[in-house]
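Omission of a single protein chain aside, the complex is shown with its protein chains in their original locations.
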Amino acid sequence: MPEVSELQAVRHYTNLSRRNFSIDNQFYPLGSCTMKYNPRGAHRVASLPGFTGRHPLAELPASQGFLACLHELQEVLKAATGMAAVSAAPMAGAQGEFAGIAMIRAYHDARGDTERREIIVPDAAHGTNPASAVMCGYVAREVPVGADGDVDFEALKAAVGEQTAGIMLTNPSTCGVFERRIADIADVVHDAGGLLYYDGANLNAILGTARPGDMGFDVLHVNLHKTFATPHGGGGPGAGPVGANERLAPYLPTPMALREGDAFRWLEPADAPDSIGRLSAFAGNAGILLRALAYARMLGRDGMRRVGEFATLNANYLMERLRQAGVELAYPERRASHEFVITFRQEAKEFGISAMDIAKRLLDHGIHAPTTYFPLLVPECFLIEPTETETKEELDAFVAALTQVLGEVRTDPERVKTAPHNLPSARLDDVKAARDLRLVHGAD
Amino acid sequence: MSETPEELHYAPSHEWARLEEDGTVTVGITDHAQDALGDIVYVELPDEEQQVEAGAEAGVVESVKAASDIYAPVTGVVIAANEVLEDAPERVNEDPYGDGWFFRIQPDDPGELEDLLDAAAYDEMCSEEE
Partner (left out) sequence: MPFIPHTDQDVATMLDAIGARSIDDLFDEIPGALRCGPLDVPLGEREMEVTAALTQRARRDEPGPCFLGAGAYDHHIPAAVWDICSRGEYMTAYTPYQAEASQGTLQLIHEFQTMMAALTGMEVSNASVYDGASALAEAVLMAVRANRRTRRRGAASAGRETATTRVVVAGAVHPHYVATARNIVQGQGIRLDATGFDANGTVDLARFEALLAEPPAAVIVQQPNCLGLLEPVDEVVAAAHAAGALVIAAANPISLALLAPPGDWHDRGADIVCGDGQPLGIPLSSGGPYFGYICTRREFVRQLPGRIVGLTEDSGGQPGYALTLQAREQHIRRGKATSNICTNQGLLVTAATVYMSLLGAAGLNAVASRCHAQTRELVTELASIDGVERRFAGPFFHECVLDIGRDAQDVAQQTATAGITGGLPLGRWYPDLANCLLVCATEKRSDADIAAYRDVLRRILAHPEQPATASAPERTG
């Protein structure tokens, strides 16, 4: 344990903070993470003493304010996703996935339909999808994504059968394109008795324009730290509310807020005997839920639609500018959703430069690197998500910076390979970090 | 260009197998595989006396950015594991067919080796993958 004065501690952590990139300091186009502006007003509201001081097990008379907020958020998320009911209990997207798949299993089990062992996942999906399926006792069966970025429909049809418990899809997908045959996919899976899970990681792209509930999804999660602008906090907290249609609503995790006239109460086990139960000690990441509610109220009906519209506008503009600058697009025939994939396989082949090298050099330009090496099926790729809160000027500056780096790849590749050069640390040795584990200070 | 010794047998999952004079089979991963994985940081080996099945998982090899299962190329009992790799996984990168071997099996049926690929077929498979 350290023994320092208050000033020493404050100075230490203030100085450390200056060694971080953040949305407040830099453009942060991290694909699939939706690094948009986190409104200060939402943070302020969630920090009100009545909210921060409320004990999670406080009696109902001293809980009406919080329960009203939780109930209102559940209603907003129902409307935004087209679902019949929402539970805000899951504490992150991955826990939302777990909840959704556990609900699918509970549904099949309740019908005595216990031979369904597989959850289908596209090979381009987030790693959390197969991991969540396995945690629920399923086998994750991968289906390929075609050259156009859509799921290979024939392969999907061949994979679906009486062993299929369900499918997990992100739409728009992790390839940054809208899954055009989603209605057909829904039919194939439903006809076989399976259910559809919507991974809400990319909901920002279609907020106010299209709803998963209308596409045939039975259950979904929403990443509030993405679409609803709650701060990422250096890797969390998040929040991953789950929504379900009428068929799966009885299985939603607890706790949930219930309204009875003007009063609110918790949903009791007696109200939800089929629930998959609780996934946290109390009511999930309540403070994050409050921030999301404040943001949703500031957006309102039109603001929500504009989120999807301008996120899409920014992505398509940036993609087009990069195409014109000679960058290779992974799916050149497609519209971008709110994000898109580019590949540096030519640079890798010709100059021995990796996508990671380019990412590190972008840091020198004061830009946080896009997501690298995801989706896994595109070699040497970036997944770029500018979000709606960035200006055209910021996007133009990104194009200029990347163009400059790509020029340098040809003129001075060593400079790129050894980047970054202007940061507190030079390139860190992650091989040494893994081979020679030094996980606490002062140990060996 | 990666190296593929003529005298070894190869599994499509990138393990090599060598029949030793004493009838045991030594197993490792190919030069091609170590190159594709990059700097190897950890190897999880099967335990001595563990029964392994041909084509079933018998270990894991990790680099910083990837992790791959290691499959036993033949059925049998593990009689030795290369403990050097626990502290020096980089030996797999440096010498995949020598010091970087993974484990040794007493095979139930050495004839199973003939079900594997020879060097030419393995090289062809790798070039098709690229």
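Going by the order they are written in, the chains are A and B; count residues from 1 in each one.
Convention: a contact is a pair of C-beta atoms (placed from the backbone, for glycine too) under 8 Å apart; a residue touches a chain by one contact, two chains touch by 3 or more.
If you're wondering where the values come from, they're calculated on a predicted model, not measured in any experiment.
Visitor: Wait, the hidden chain, what does it touch out of the ones we have here?
Guide: The chain that is not shown is in contact with A, B.
Visitor: Who touches the missing chain here, A:Gly233, A:Pro332 or A:Gly407?
Guide: A:Gly233
Visitor: Please pick, from B:Ala11, B:Val27 or B:Val64, the residue that touches the omitted chain in the full complex.
Guide: B:Val64
Visitor: Provide the residue numbers of subunit B that touch the chain removed from this figure.
Guide: Subunit B touches the missing chain through residues 41-42, 44, 47-51, 62-67, 69.
Convention: only the chains that are shown with their structure count from here on.
Visitor: Help me check something: in the complex, which residues belonging to subunit B touch subunit A?
Guide: Touching subunit A: residues 39, 41-42, 62, 64-65, 89-90 of subunit B.
Visitor: Which bits of subunit A are touching subunit B when the two form their complex?
Guide: Result: residues 373, 430-431, 434-435 of subunit A touch subunit B.
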